[in-house]
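Take a look at the following structure, please.
Removed from the display is one protein chain of the complex; every other protein chain stays in position.
Entry: chain A
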Amino acid sequence: MSTTSEQRKLELDRKKQKLAELKSQRKRDEESRVQNLLRAPTENGNAQNGASHRQTLSSDQVEEILREVGISAEPTIREESPAPPRGAHSENHLDPMSASASHPRISSLLSVDLEFSSVQTASTDNKDSAIYSKGTQTDDERISVGEFSLGSQEFDYDDDMIMPIDHGQFRGRAHSHDQDSPLPYNEEIAKLLGQTKHADKTLTRQDTEEKKSQHVQTVQPLSDEEKNRLTLDPEFLDSFNRSCKVIGRALNEDIDIFINYTKDPYEKAVTSDDLLHLAQVYYDETWTAKRLVTGMAFSEHHSDLLAVSYGPCDVPNEPPGVIVVWNTKSKRITAEFIVYCQSEIQSVAFARFHAHLLLAGCESGQICVWDNRLTSRKLPINRVSFESYYCDSKVIHFQSPLTTQAHTQPVSCLAVVGTKNAHNFVSLSRDGKICSWNVDNLTQPVDGKEMMAKDGKPASATRMSFPIGEMQTFVVGTDTGDILAASRNGADPTIIKTDVCYKGHNGTLTGIEFHRASGVVDFSHLFISSSHDWTIKLWSTKDANLKFSFESHPDLVLDVAWSPVHPAVFASVDADGNIFVWNLNEDVEGPVARLRAGAEGETVYMNKLIWSTDGKHVFVGDDEGRVHMYDVRESLYVLKSEEWNRFARVLSDMKESNEEAEKYNL
């Protein structure tokens, strides 16, 4: 057994050597001819190798090899029955054999290998790859340069083999390859290569010529004359008109082929940008990256300036508090001013009656003021600290002192109320302290009062809002969810007593705002609040029965704001990144527009929301330091006068249903 296997090994080695010799010969030959084939696809290369094997191994050899490995080679197949498919198979079969000859385990597995003779699939496989290469041949100029020609020869061969009709031809070819092989292999290969090479060359030449002519054609445009001649040619016109009619019909066909009847209209609103459209994202890599947007305010003097305060970022040595004043009218993302201070900024406001002053409430309880005028030194104001933290060369920064008279807790809300001649700057800190200031003198507050809840305990306030044109009465949202309405000028110099307490929310108040749009009907008694309890509620200071709860948000509602122009429109954001726009004249149950910021699966924590002063855009600040500007549909800011009356009716309906519900409850 061992001797036979050794013999076989030897035999195989010899064959391998022969093959290598042939290969190298062919390679040399090819190298000399095809020089531009630098990066011939390996696939094609393999096919070629296969071809060479097949051609070089004459059927005599096949027989010999077969006999050696144990099959008695059925010489009858070759000589007596022409049976080309079988002959072909045995030949094809040789391919994997000879390839595996290099494998050491072949000797032990010989019998298994022999069983391979049923590897008819292998031949079809070969054919498959042949078809593939053929495709590339027509496709790719580079491949066609020479590589494929051999392949194509081979494929012809294969094609013939699978076509029984081609019997005679096949046999002829089989002869030329298999039996006319008294010629030395090298010579045979050389001849073969030469032939194919030649054919190939002519082919590629034709190819390039064709291409060239086509290329030339595309470069040369039609002359006017030719065009005229063509457009007057009746035959051309005939076919042209026919095509045009087809196109005309296709154009007029107004069936929406993409209509999806199973689509939930509610879902549709989520993805639609019908009413909201992301127009711009304000962001600055150095100043705002990874910072939470803590506050936003529009300037009343320059309605295109939006001040945005940013919370701290993790990077050390970066100022914890930054305010960027963005120019929202500019097409480019433009930061007009950047200011910062050494305390986290909780809230920001423009001084309504001082166009150049920017106010900010700090975590420390201080109030910071920046003046963006060049000649700020002219100001006849005495301020305590003159730390000037730079920003833009124009900007000087001042800070209010930390005194017990003023705030000692984070200043969460700022407002400038009153008229040009009699106005106050009011600030609210988390401990419920409300300070009134004279904007011109920030060394000490005009007064500082503690906000007291109904039960006489200090209230921890989160948000505050004044009605339009009002400077005394206001509402404050608290941590517990209660909303306290009070008046600033009480008899007591140290505390503010709650006049009315609105109960309804079960979580911390995150946003509260009085109605802003003014028109034929006065709605200034309305205010709206958002809370961590996932709801938004509508209230009225005039009428206890007039209230409504909006419960569409799927997460903590973080801010809510009335449209400054439309009486029945407000917008809200939640922690899941949803932006809802509500139009109570159209729908009191759900938002008219829903939009989820960020990519699919990504949650953008939307913290703050503000409308532009013209009501055309909504600005939303997130926790990554981005402010998203959304364009709002025209219907939400170009309005008819009837909207006011409609909203009044909607409100009276709300009230009625509330009263009715109360009646049944009693």
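Quick note on the criterion: a residue touches a chain if its C-beta (ideal position, glycine included) is under 8 Å from a C-beta of that chain, and two chains touch if they have at least 3 such contacts; residues count from 1.
Keep this in mind: contacts and distances are computed from a predicted model.
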item: Record-based protein name (UniProt) of the chain missing from this complex, from "Adenylyltransferase and sulfurtransferase uba4", "Large ribosomal subunit protein uL29m", "Dynein light chain roadblock" or "SWD1-like protein"; value: "Dynein light chain roadblock"
item: Hidden partner chain, touching residue among A:Ala20, A:Val246, A:Val315 or A:Val446; value: A:Val246
item: Touching residue (missing chain; options A:Gln7, A:Ser24, A:Thr231 or A:Thr419); value: A:Thr231
item: Where the unshown chain meets chain A, residue by residue; value: 214, 217-218, 220-222, 227, 230-232, 235-237, 239-244, 246-248, 250-252, 257-258
